[in-house]
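All protein chains but one are shown at their positions in the complex.
Right, chain A next:
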Amino acid sequence: MATRPENICPPEIYYNQDEAVKYTNSTRIIEIQEQLTERCIELLNIPEGEDQLILDIGCGSGLSGAQLSEHNHHWVGIDISRDMLNVAVERESEGDLYEIDMGQGFNFRHGVFDSAISVSALQWLCVASKKSYNPVARLKKFFQSLYNSLRAGGKAVLQFYPDGAQQLEMITTAAMKCGFGGGVVVDYPNSAKAKKLYLVIQAGGDTREQNIV
């Protein structure tokens, strides 16, 4: 099995300038990121014609954000890699970008985001790439911040690559402890290569659905 990048060094160092440019210019990576983002948007299940304000966690060079813009959503992107964010600026991303370590938590006002997505970022939180890192504490900070920043009933779809069942358990447990409901959606479960996992979670009750009933 190939070495996983999150086991080599922290993301802000792994995604340096060279890596950020390489990543964003690879047509294969662009295509995969687009597909994953489209699936995240699909799983958000946003009513037709509703433009939302969406938080993009680990937005990187803005590949996922470009898809959100295509769908007319407003978005705010956060990432720990300054080099990736600089590429996002260069690509004239339409969303606003913030250099934030999601494991430190973030402090957007309560309930301002309608939804959140994350493409291929969450697994970075599971490794202690610095001595002071406690993955369980960092996951807790992250999910608490996410819960606070979503409106009641707001959904988050987080695609990630867990390094086995233990990491998956660690992530879902952290989300549920912070009050989220939901579960994991697995696409292509029988293909080791194509298999993709999405944590689909919701902050509190869905007021919108209750209104319809």
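Couple of notes before you dig in:
Note that in this section a residue touches a chain if its C-beta (ideal position, glycine included) is under 8 Å from a C-beta of that chain, and two chains touch if they have at least 3 such contacts; residues count from 1.
We adopt the following convention: contacts and distances are computed from a predicted model.
The subunit not displayed here is recorded in UniProt as "tRNA methyltransferase-like protein", chosen from "tRNA methyltransferase-like protein", "ATP synthase subunit gamma", "UBC core domain-containing protein" or "AAA+ ATPase domain-containing protein".
Listed residues A:E19, A:E38 or A:E94: the one in touch with the omitted chain is A:E94. The residue touching the chain not shown here, chosen from A:I80, A:L125 or A:L150, is A:I80.
Those residues of chain A that touch the chain absent from the view are 51, 53, 72, 74, 76, 80, 82, 85-86, 89, 94, 96-101, 104-109, 112, 132, 141.
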